Structure formats: C-alpha cells, structure tokens
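Remarks on the structure that follows.
All protein chains of the complex are present and in place, except for one that has been dropped.
Now for chain A:
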Amino acid sequence: MSKLISLEDAVARIPNGASLLIGGFMAVGGPNRLVDELIRQRKSDLTIIANDTARPAMGLGKLVVERLVAKVITSHIGLNPETQKQMIAGDIQVELVPQGTLAERIRSGGVGLGGVLTPTGVGTTVEEGKRTVEIDGKTYLLELPIKADFALIAAKQADLYGNLTYALTARNFNPIMAMAATTVIAEAEDIVPVGCIPPDAVMTPSILVDHLISNSNR
C-alpha cells in the first residue's frame, strides 16, 4: 500500500497543458521539489491555480519565468513582476480571485458543492459576469467550484500510506487542494512508517493522496 514514487516518475505523469493546483503561500508550504522537476522536464502550457505567483526565483514563480504557464488563477501577483509583465504583454492569462473566494472555490470543488455564495466582491469588478443571489436582504456572488487534473502538495510529515501533516503557516491551501484534483501528488520533509502519525494528528487523510515522492534521492 506504499504510495512512494520517484520525483521523476511522478512528474512524468503530468502532461503538457495540464491544470495544476499548487499549494503554498509565497512558496512557504509549496511543493518546491515538484516545481523544480516540472521545469527540468519542461512541462508547458500549464494552467496553475495557486494563492500567489511567489517571486521570480522562488517556488512556482520560476514556472512563470520559464514561460511554462499559459494561465494562472490566483489572488496575488504583486511580488512577481514577471507575471505582471507577461500578463500585460498578453503572454499569460491571469484570473485574479479574492483570496478567501479562491479558498472556497477550491474547497467547494473538492467537497462536491456547486459553488459558494460570498459577499466578497459585490459591487466591484470581481462581480462582472457573475450571478448574484439575495438572501435575507443581503447580496452574494455565486462563485463556481475549481477542480484540476493534479494537486501538488507539500507536507511536513507523511506516512507511507500518504497520511499528511503540515506545520504552522505552511499548511495554507495544501489540505484544501488535496481534495480538489483527479490526481494528488505529495512531497514531505519526513516520511515515516504507517502508524507513526496518530489519527487525530492527520490533516489530510491518505485516501486523498495518490503518490508520495520518495525522499531517498534528495
């Protein structure tokens, strides 16, 4: 039942043009080994869904610099001038989503909901093209679910089944994204035998994780 796979084999399963949910917040808690391997294997035309595009030389920011990204759905590109430059040049498509809305769109995708109703964005440019719903006199936007072909997740600790824990602010989008993809690939700082992580400590249950990157060749 071990889900261990080599980094190279895991990334080889990702085709060009795939949609990827990528965990992390300014690359903290980001699957940075998987990202580097995407670059090494020159996976291109990717759609990236992530909180931010980090910095040019950091985490998934490097995918943008390497021009492997066709579209990004994100809340913040302010610290990666390369994303802004490619957006203005029309080389990359950027959909900006309020951060809380991004989290709930991914969550709803992963838990079988048809979307979420949020007051965030009402009356702003975010409302354009969206349905509104009035409930008890208050207006909400209908925000639709997000799902992807793959989720690339970074954990603090994993067991061989793929149960995951996260540390502090490195948790961020990881557990939400782990529910919203067809195939979930996780990397972890430490991999321990099954049974070492108590059930109450598991933050992402193993049944969500398809592949766990081996640490043997780090």
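Here is the rule we go by: contacts are C-beta pairs under 8 Å (C-beta built on N, C-alpha and C of every residue); 3 or more make two chains touch, one makes a residue touch a chain; residues count from 1.
Basically, contacts and distances are computed from a predicted model.
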Complex member absent from the view - protein name from UniProt, among "Septum site-determining protein MinD", "ATP-binding cassette domain-containing protein", "3-oxoacid CoA-transferase subunit B" or "Pyruvate dehydrogenase E1 component alpha subunit": "3-oxoacid CoA-transferase subunit B"
Of A:Leu46, A:Ile92 or A:Ile176, the one touching the omitted chain in the full complex: A:Ile176
Positions on chain A where the hidden chain makes contact: 25-29, 51-52, 54-55, 74-79, 84, 87-88, 96, 98-101, 103-104, 107, 118-126, 156, 167-176
